[in-house]
Every structure is written in C-alpha cells, then in structure tokens.
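Shown here: the complex without one of its protein chains, the others still in place.
Let's look at subunit A:
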Amino acid sequence: MAIQKILFASLLICSLIQSIHGAEKVRLFKELDKGALDVTTKPSREGPGVVLDAGKDTLNITWTLSSIGSKREAEFKIIKVKLCYAPPSQVDRPWRKTHDELFKDKTCPHKIIAKPYDKTLQSTTWTLERDIPTGTYFVRAYAVDAIGHEVAYGQSTDDAKKTNLFSVQAISGRHASLDIASICFSVFSVVALVVFFVNEKRKAKIEQSK
C-alpha cells in the first residue's frame, strides 16, 4: 500500500508541475502586428513551372521595416526568417497545420536565418537545405522581442497565401552506393540460405545411404 501511495503522490506532483508550466498566457498569431516587415524573395531560377532543387538552388531574401510599420517597433530585437508551407502543401498533412496559437502553429518549421534588428534593408542568400521536403513555400520574417516572443511579422506572400509562391523538389536521399550495398546483402542472404539447404540435404543423403 505504501508503494501505491508514493506512486499516486508522484503522479499528482507531476500533473501539478505540468499545469503550472502551462499556466502562461496563450500567445496568438492574430495578435501580432501584420505586415510590419516587407519581405521579398528571389529564387536563383525563375519562370513558369520552375521547380527549385533542394541542396542546389538559392533564395535571395530581403527584409526591411515596411511603410505601415509597427506600433511595437521599439521592442524588435531579432528578426527570425523562416521558410513556410503554402496551403497546397498542408493538405492531408496535419503535422503542417496552421494554428492560431503560436506554440502549436506548424506552418513555418524551417529556420533560414536570425539577425539582429536593423532599420536598413537586410538581405541574405540562402541555399535550400537538403532536408527541405518537396512542396510549395513562401518566406515569413518574425520580429522577436528581448524575451524571445514574436511581436510582429511580414511575409513574401499575401494574406491568403496565394501569390508569389515557389516550389521546391527535395533530394531523393537515394544513392547508387546504397542501392548496390542493398542488392549485395540481399543476394548474400538468399544464396547463403540456398547453400545451407543444399549442403544439409546432401549430407543427409550421404548419411542415409550409409
């Protein structure tokens, strides 16, 4: 019984810790200052139907304070630029869902760069990394305050996330050396089995004929 009491108590304590931790105010996307930053993206290859290759093509990204600006501009400390999924890439993929709660939002999982806030035009050239999945994307820049909370944002597409999107094709992850190794081990497995089998049958026949 003592053990059961201890287990119950520890369970209670753990849940209390959990609920205290979760008692912070929930931060929502719609509370952020919209359009505070002007973000532009220029892929290294452009044109109708062009699909960028992960690991090879680059994006030239620029951001600056927009004409609308933000009431909370004084709080801007760092600008975090992220690669975000456009709606076509979120269909039937709940792990990329857009949530209004910032903590739960999965729209922008890929970090591009984080730079201290500067009023002048900032830019960077970023190579699409090799773990970017196939999909349609845009770029969003969050203005983050001193404690790491997002305050405002700007993105390279419109509110409906329909314009100025670009497509990326992921690397396949396959390699000729992997394919060859795979075939070798498979063949070894089958051949080893056949050799054992034939060998044992032959030994058994010899013994039987004795």
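Heads up, the rule we're going with is that contacts are C-beta pairs under 8 Å (C-beta built on N, C-alpha and C of every residue); 3 or more make two chains touch, one makes a residue touch a chain; residues count from 1.
Here, contacts and distances are computed from a predicted model.
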Choices "Corticotropin-releasing factor-binding protein", "Calcineurin B-like protein", "High-affinity nitrate transporter 2.2" or "Protein rogdi homolog" - which one is the UniProt name of the chain not shown: "High-affinity nitrate transporter 2.2"
Hidden partner chain, touching residue among A:Glu31, A:Asp100, A:Asp131 or A:Asp158: A:Asp131
Touching residues (missing chain, whole complex) on subunit A: 11, 14-15, 18-19, 22, 91-95, 130-131, 133-135, 170-175, 178-179, 181-183, 185-186, 188-190, 192-193, 196-197, 200, 204, 207-208
